[in-house]
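A short write-up of the structure that comes next.
The complex appears here without one of its protein chains, the remainder shown in place.
Which chain is which? They are A, B, C, D and E, in the order written, and residues in each are numbered from 1.
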Amino acid sequence: MPVTSVNELKPGQEVDQVFLIRSKQIRTARNGSRYFTADLCDATGNVPARMWDASEVLLEALAEANFVRVRGRVELYREQTQVILASIRPAPQEEIDLERFLPHSPYDPQERLQKLKDLAESITNPHLQALLRAFFDDDEFVGRLTRCPAAVAYHHATIGGLIEHTASTAELAELICQQYPQVNRDMLMTGVILHDIGKTRELAYEQAFTYTVHGELVGHVVSGVLMIEDRVREMPDFPPELLDELRHVILSHHGEYEFGSPKLPMTREALALHYLDNLDAKMEAVTRAVEDTSAGDESWTEQLRMLRRRFYRGSSPAEESTE
Amino acid sequence: MPVTSVNELKPGQEVDQVFLIRSKQIRTARNGSRYFTADLCDATGNVPARMWDASEVLLEALAEANFVRVRGRVELYREQTQVILASIRPAPQEEIDLERFLPHSPYDPQERLQKLKDLAESITNPHLQALLRAFFDDDEFVGRLTRCPAAVAYHHATIGGLIEHTASTAELAELICQQYPQVNRDMLMTGVILHDIGKTRELAYEQAFTYTVHGELVGHVVSGVLMIEDRVREMPDFPPELLDELRHVILSHHGEYEFGSPKLPMTREALALHYLDNLDAKMEAVTRAVEDTSAGDESWTEQLRMLRRRFYRGSSPAEESTE
Amino acid sequence: MPVTSVNELKPGQEVDQVFLIRSKQIRTARNGSRYFTADLCDATGNVPARMWDASEVLLEALAEANFVRVRGRVELYREQTQVILASIRPAPQEEIDLERFLPHSPYDPQERLQKLKDLAESITNPHLQALLRAFFDDDEFVGRLTRCPAAVAYHHATIGGLIEHTASTAELAELICQQYPQVNRDMLMTGVILHDIGKTRELAYEQAFTYTVHGELVGHVVSGVLMIEDRVREMPDFPPELLDELRHVILSHHGEYEFGSPKLPMTREALALHYLDNLDAKMEAVTRAVEDTSAGDESWTEQLRMLRRRFYRGSSPAEESTE
Amino acid sequence: MPVTSVNELKPGQEVDQVFLIRSKQIRTARNGSRYFTADLCDATGNVPARMWDASEVLLEALAEANFVRVRGRVELYREQTQVILASIRPAPQEEIDLERFLPHSPYDPQERLQKLKDLAESITNPHLQALLRAFFDDDEFVGRLTRCPAAVAYHHATIGGLIEHTASTAELAELICQQYPQVNRDMLMTGVILHDIGKTRELAYEQAFTYTVHGELVGHVVSGVLMIEDRVREMPDFPPELLDELRHVILSHHGEYEFGSPKLPMTREALALHYLDNLDAKMEAVTRAVEDTSAGDESWTEQLRMLRRRFYRGSSPAEESTE
Amino acid sequence: MPVTSVNELKPGQEVDQVFLIRSKQIRTARNGSRYFTADLCDATGNVPARMWDASEVLLEALAEANFVRVRGRVELYREQTQVILASIRPAPQEEIDLERFLPHSPYDPQERLQKLKDLAESITNPHLQALLRAFFDDDEFVGRLTRCPAAVAYHHATIGGLIEHTASTAELAELICQQYPQVNRDMLMTGVILHDIGKTRELAYEQAFTYTVHGELVGHVVSGVLMIEDRVREMPDFPPELLDELRHVILSHHGEYEFGSPKLPMTREALALHYLDNLDAKMEAVTRAVEDTSAGDESWTEQLRMLRRRFYRGSSPAEESTE
Partner (left out) sequence: MPVTSVNELKPGQEVDQVFLIRSKQIRTARNGSRYFTADLCDATGNVPARMWDASEVLLEALAEANFVRVRGRVELYREQTQVILASIRPAPQEEIDLERFLPHSPYDPQERLQKLKDLAESITNPHLQALLRAFFDDDEFVGRLTRCPAAVAYHHATIGGLIEHTASTAELAELICQQYPQVNRDMLMTGVILHDIGKTRELAYEQAFTYTVHGELVGHVVSGVLMIEDRVREMPDFPPELLDELRHVILSHHGEYEFGSPKLPMTREALALHYLDNLDAKMEAVTRAVEDTSAGDESWTEQLRMLRRRFYRGSSPAEESTE
């Protein structure tokens, strides 16, 4: 039986597969009988499940389990899909396909990678272009770049989130260079493409999204500069002034000391990168929250961790324009 | 004799016109004779002037004068243009054409106005479109909009600076809507066009750039909302929810309480306006400083008031790309 | 059977009425039997209730209920009043009189309103007096003014709290004008009376105390100015300078940017309003906490949300003075 | 010849007395002759002075002099009073009466002292009353209390400023106790009277207003507590709990850590004292600035050091009310 | 039967003694039977306990109990020590020896006291030496000094923690005086020994570590100065300047206003004390956290309250040096 993702479960369907489980409880029905309830989850959503005539023994048996193998049938109850369980047990490690349980970027990482490569090819400064090629020719690096999230929780916290964010910021940079022709496009574009590469070493993302020890002790801002250092070492003609400007763009991209930048932006390109990075991160976080109607209420999102406030869902663009 | 602007004075030319005067001094030459020196200024730049055989009596006579009428001849001394004065006296009020002494935006305000009108016409929500038309149909308002600076000193501090900044931010908004299709373009564009209209009441800019009493007591953030209120009062069908969202976009566009916003951005459009406004203001301020080689030194600009730091001039984009 | 408020329940009394219910539990007695306990509440206090021989079935039946209809008898147990329940069931919507469950100001709103009207009549500036009369002649506004709380939680969070706070601050202003005769009494008194009127639009208070969407997006500081604007529009002779000073007093009354004032107090009247508003809000919040012996411990109140610290109850004034 | 204060100099009057001198300069007249100008000052104001046919020799002779003895005649020039000097020389130390050059409170210190004594007598707690009497019975302390300024520059920076501020705050406290009957009047009044007594040791005010070494190292907040300690030591029955509450009121009266309070107000009396102290200090500073038309411009005061902004002079109360 | 501390319980041993109890629960075994579990604690650690065939009746009986008397037997289960209970009941007050349940400093307080006395004797200034002797000759003070914790939770939160911290800081001061011979060793050493004596009045530590009312209202910084005041009063020749410097060292030792110092360090000795105090407090807190492997995970400690971040356990010094 193939695996069905939660958001595609259909009433009447039989299931026999692994889910992430949350909110396990024994409850008492109006008729006095006791039943088990829980939420079954994967990266696409949650579905409630019930098992009749269950007791706290079941609860104890599942106490330590984060993943369960269930057999049962999808039904409709008060217009809501639920799963009526025939059996449930802790899933053995080898049956758990973590990939199904981590959120994924809605964009195709390979398409986004190609976008970045195209932009890199449009750079005219030969040193900066050679540096970017050195990164894109490194398959192991590219593998991590296309899979890593952009953050543990704040924004683009998805498999593929890093390249989604990097490519979107690069597209913004392309637009901005039209508006501000004085900006050194080569430096800005190189800065955008490399600004967060340190996250491929800062973050662990195989089982859950967390920080590595290297990430905590060094951080992606400096780690990215070290990764550039390793490439430039192989390029003896790379001009030292150009390297200092590039280091500066990376080191200052958080824009304020309190966000971990050891230097504040002091070139136009550094300043532009800071604002574009910020804009893209926040637009994604807010859009995700506004569109996630499972949290917050009808008018307001939940509190956003990155911005420490709730956002107003407002009226939809479509409705507005047709009044 | 027609008036010549400072940046067009040519050696050999006779001048008989009004200048702004700065740095008046009596100095002693190597041969012991005393002479008068000063800088003659208009909005295009400064030129040094000298008058031979002068004494402190002249200094006293000019003590209170900010504008002087001078007769003299442009000469070249050590490869630098200077004016040798035949006569100098305080300029009578009626000879002073203030226009020549205030800095002007490098953009044509009428062209920028047309840009904004075109964008306003592209808005599909009928209420927002009608509101913008009401503003653009008011000649007195348009007169102020096309002349007002965007700030006293921080950025776009020029005659025409406000419409330069508004139109540039609107162009950014147009680009951003391509990148983030979820943004309500009508609301964002209306917000951009109206976000700083309160400055037409906050700032005085006929003789110098300063704040009005209304500007100090009320401020352009709230004043802009009051100006919208005056228009909406004539539009009985304007939906109250739409008005609250528009008020919010204006009230929150400074992005932080400490910059005088009584509300923090809580819609995507408010957040986007805040970042685009900020980006445009800072890119203009930094670009102006980087290109103004009369201040700072070879590598660094002067300290920018808005960002409290110096910026690095860097290497020019052209040079970079041709190595 | 008439309704009895919680703080007037007497041992021996039969009750058959609706209560707000909290802390529902099934517990086991020493003899092994199981019983139901909960707290029954209204705006005057809480009383514990017990129902013998109950099971979790009852808990499930009441799971969603915030209001319950109970029948039972008041008894005394270990010197504490409690209700022994004969029956309990979710209360139907039509039986719930929300008024009984919202806290009320200890002051009579009509008396406080009259106080404000009297102070308004004592103002000598005809424009300011006319403005205040326009507000007090609007029955719908007065209805909201006399019912609205002054805040959701920080201070005067009661039905009638807004007018209690406004009148108390106006009385302080009256006293202060004796001490500082240079203060413009007309402007200060008008500012005090109008400073928080925006709260009648910012807050919803029919079922619980929360913010409206208008309140979140615009806020009472600016909303109050807009309400004044609507009145002044009908008063063509209102001097614009006077209006700017009044707007300033309202806009700056929070005293600091970080508390949502877009302008800092820059007139004596604005400064005085800020301090008096602050003093009255905090004295009420602290006095309420010091006198509420149901929270905190013998010597200390609970942590106050507005001041982020506990307050010391101290020794009573009476005891002090008779030693 | 008796001394005339600057604000009472009349045209035609001969003067032969000591002044504080500022802005000494040699200037050149239109006819080429050179003259000496300076400002002559005392605590009541400044008057310009001129001496004809003077040279830089005179400037050198007066280079180190802050006080000068002048002979001359008061004249009227362009409707402004000035002194035409016949002679000027550094004043010998023994001719300088510093009293004339320090600003004085507009209130009579003895009247203000009596007000405080009367309020002290109205206190009913015998310990607090005895403590205050001990202070008021100490002639040396009273001498300093009635002469000391309340601050070096921020507010009430005058001889007698401390008792002016203390008595005004005590009058506010009297009013506030009517409004908030729950406040312990004895504790609040005692706190008000004693809150700034440490300033009599913190400040030096014989020649100019500065800090003592004790003031810099210990500060008036703690110094005041030490002065209370010295009195209480003689009162063996003083209740320790009462002493801790009183210490707390003094220690916390600056209201925030950043203003040098080692404790934040945690009793109603401490909170009230903090707000009243703040209100009185700021109302005095703003009123003084608004009324001092010699600084700032027609509409705005100079920047206030204590509040870091300018204040608006506004329209006068009288004019307002008679429109 | 003598009392055994938790960290010395051995499998096979019978226990009949009092423990602090946490995490009381009734759980259901795989076979459906129900059992009681809890953690038994003293200052040396925690041990899990189980009692078979228990019901919620037991839970109710122990609901209010923090200390229990248990009888049972220590067993080994899955390589972990646990106690199988034969009986458990709330411990009567008289059986509770609080000393066993409060954490103790690993240092011998008497040895640390002797260290401080030796250092005090090495001081050459006779006034400072006499002052220290007066403290050390006061048995009641010494009793509190050797028992008091240094803080409720942040650092050295143990019985004896205050003298551990004071002596360690004094040893640092001794070392620092070698490095900076310009430092006044007498003043620094006296300041170190006395800087936290106010904690003996600020903290209560008989049953748990909390603040006294005196501690909350006055605080140890000022309280320490008051304690010195009481001694100096008996020493009529104590130079007032020396006293002000000593008061300053105590008052400023927190280094920043926001940490409750009413004065910032303005002498070398005050600055040195601040840094050494800070260094010793933080090294102890971090070392304790790094070595407490019961909290946090393999690589990281729990979040430290005092420093608001986790610390990295790193690799051990021993392993490092032998590679």
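Methods note: a contact is a pair of C-beta atoms (placed from the backbone, for glycine too) under 8 Å apart; a residue touches a chain by one contact, two chains touch by 3 or more.
A quick note: this is a predicted structure, and the numbers were derived from the prediction, not measured.
J.: Considering the complete complex, which visible chains touch the unshown chain?
T.: A, B, D, E
J.: From the listed residues A:Ile88, A:Met266 or A:Leu304, report the one that touches the chain absent from this view.
T.: Residue touching the chain left out of view: A:Met266.
J.: From the listed residues E:Asn7, E:Gln207 or E:Thr287, report the one that touches the chain absent from this view.
T.: E:Thr287
J.: Touch as defined at the start, partner being the missing chain; which of E:Ala134, E:Leu226 or E:Leu264 qualifies?
T.: E:Leu264
J.: Taking the full complex into account, find the residue in A:Val225, A:Ala272, A:Ala285 or A:Leu307 that is in contact with the omitted chain.
T.: A:Val225
J.: Residue-wise, where is chain D in contact with the chain that is not depicted?
T.: Considering the whole complex, chain D reaches the absent chain at 55-57, 59-61, 213, 216-217.
J.: Please output the residues of chain A touching the missing chain, sorted low to high.
T.: Spelled out for chain A, the touching residues are 213-214, 216-219, 221-222, 225-226, 229, 233, 240-241, 244-245, 247-248, 251, 257-263, 266-267.
J.: Of the residues in chain B, which ones touch the absent chain?
T.: These residues of chain B touch the chain that is not shown: 27-30, 32, 299-300, 312.
Throughout what follows, only the chains that are shown with their structure count from here on.
J.: Counting one step per pair of touching chains, how far is chain E from chain D at the shortest?
T.: Minimal hop count between chain D and chain E: 1.
J.: So, comparing C-alpha centroids, which chain is the farthest one from chain C?
T.: With centres defined by C-alpha atoms, farthest from chain C sits B.
J.: Shared interface numbers for chain A and chain B above half of all numbers used, same, or below, different?
T.: same
J.: Comparing chain centres built from Cα atoms against the global Cα centre, which chain wins on proximity?
T.: Per-chain C-alpha centroids ranked by distance to the global centroid put C first.
J.: Hey, how far is the Cα centre of chain C from the one of chain E, in Å?
T.: Averaging C-alpha atoms per chain gives centres 43 Å apart.
J.: Take the average of all CA coordinates in chain B, do the same for chain C, and state the distance between these two points in whole angstrom.
T.: Centres of chain B and chain C (C-alpha means) sit 49 Å apart.
J.: Would you give the residues of chain E that are in contact with at least 2 other chains, written as numbers and ranges?
T.: Each of 213, 216-217 in chain E touches at least two other chains.
J.: Have a look at which chains touch which and call the overall pattern line, ring, star, complete or other.
T.: It is other, because the touches fit no line, ring, star or complete pattern.
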